[in-house]
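Only one protein chain is missing from this complex, and each of the others stays in its spot.
Letters A and B mark the chains as written, and numbering starts fresh at 1 in each.
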Amino acid sequence: MIVLFTDFGWGGPYAGQVRAVLAQAAPGVPVIDLMHDAPAFAPQPAAYLLAALAREFPEGTVFLAVVDPGVGGTRAVIAVSAAGRWFVGPDNGLLGIAARHTGGARVWEVDWRPARLSASFHGRDLFAPIAARIGRGAAPAGRERTPGPGLLGPAADWPDDLPQVIYCDRFGNATTGLRATALPPDAAIGLGDRRLAHARTFSEVPTGTPFWYENANGLVEIAVNRGSAAEDLDLAVGSGIVVLPRAG
Amino acid sequence: MIVLFTDFGWGGPYAGQVRAVLAQAAPGVPVIDLMHDAPAFAPQPAAYLLAALAREFPEGTVFLAVVDPGVGGTRAVIAVSAAGRWFVGPDNGLLGIAARHTGGARVWEVDWRPARLSASFHGRDLFAPIAARIGRGAAPAGRERTPGPGLLGPAADWPDDLPQVIYCDRFGNATTGLRATALPPDAAIGLGDRRLAHARTFSEVPTGTPFWYENANGLVEIAVNRGSAAEDLDLAVGSGIVVLPRAG
Partner (left out) sequence: MIVLFTDFGWGGPYAGQVRAVLAQAAPGVPVIDLMHDAPAFAPQPAAYLLAALAREFPEGTVFLAVVDPGVGGTRAVIAVSAAGRWFVGPDNGLLGIAARHTGGARVWEVDWRPARLSASFHGRDLFAPIAARIGRGAAPAGRERTPGPGLLGPAADWPDDLPQVIYCDRFGNATTGLRATALPPDAAIGLGDRRLAHARTFSEVPTGTPFWYENANGLVEIAVNRGSAAEDLDLAVGSGIVVLPRAG
């Protein structure tokens, strides 16, 4: 299975052109559009989202991950193998948190380039053929890197969990980069002067009340029952949060 | 064929995660994303939309329908068999109109639960595996309900046709919950003081004129030729309409 995780948006031809390359280069391999609205131009929040989502997929899955503000520049292209899953994308930190959370990751720097490489659409021209090759069961064409402090680019300096909003969905729920398992039981989340208590799910909370819960991918998420946390609490990707001890 | 009808939106990972479960649990069964912008949190209008859309699909189709504001609460999970098609979803009325319009529906209360069930994403964890099982040709795991007045939840009290707007599309066309066959020939539609005449199609009407027509799924739809009925007439999901006799 090849899984697409990009910031292309559903609009425009971009995701479709990638799918067309995959259909030709890896016929018969199922392709799943996981997200096309990953945080645009923002590899850091996207990295935490990808790491959380990847856990749910079976061994053998190949993630084609493209959040790539440096397209056309000099950043490297990497393929990461971790716990039986593969990740293909730019070496800008995007794959770093999934690799770290999994542990035991191996990293290849991919030096294959297509005969014709556009300056602006490496998702189609470069990442998709690489992912298709791995999806067909071949090894990545490149050299394995020796792990070291610079492994996986800027992600080496990022924390294990990111106390920020990393995604707001259609309903205004605000996903953060904190894994729920990283919090003390019954911690509260602080947003400026506000203190949000924990609930297990929406139906436990009165209509209109903000709270936090462990979302279906294991992340701390801020929500308002039948309301929009993003609007009511003025949250967007990058909004900072703090973890508060329970007492008080 | 497994058909997705949800209010998840195309944004976010939700639809993709459901597709990934189906790809694993029902390999080789085609999956069609029919709608991911069904009326959010609103099982009633969604029920009339689903009923109209389902008519077009062949026998053997399994509809995975998720508009589920009560997720995490105590509502039951049901599977409905009607005219050779299957419907899987929450017991909140969402499947009730499709069952009633078809006639002869059988209903199972599904008591199977996965080993790990998130509090907020039953679409992925619960409804998708159930739909996959039925898509593979197995019977639902549960007990068949004896039909009765409470069958299919609150839908028992809903009318056969709903005189409201149930969907507004990209072009501003406003679909209603009225089947065109339920209207007298050449009836008009009343919106406050306005009276909209019938036309067969857009090209019969001058640019900018509001009218109603039978849409491609058999429903009364309010439109403006090369304009937006939703904007021009201030319509949204839930806007009430009345059926007027022709004369006058």
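Everything below uses one rule, namely that a residue touches a chain if its C-beta (ideal position, glycine included) is under 8 Å from a C-beta of that chain, and two chains touch if they have at least 3 such contacts.
The structure displayed is predicted, hence computed values, not measured ones.
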Key: Option touching the unshown chain, where A:A20, A:A156 or A:A236 are the choices   = A:A20
Note = Missing-chain contacts on chain A, rising order, are 8-17, 19-20, 23-24, 27, 40-41, 69-73, 118-121, 124-125
Key: On chain B, residues whose C-beta touches the chain left out of the figure   = 1, 3, 10, 30, 32-37, 49, 53, 56-58, 167, 169-171, 200-204, 213-217, 226
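The criterion applied here is as follows: only the chains that are shown with their structure count from here on.
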Inquiry  = I'd like to verify one number: the distance from the centre of chain A to the centre of chain B, where each centre is the average of its C-alpha atoms, in whole angstrom.
reply    = 32
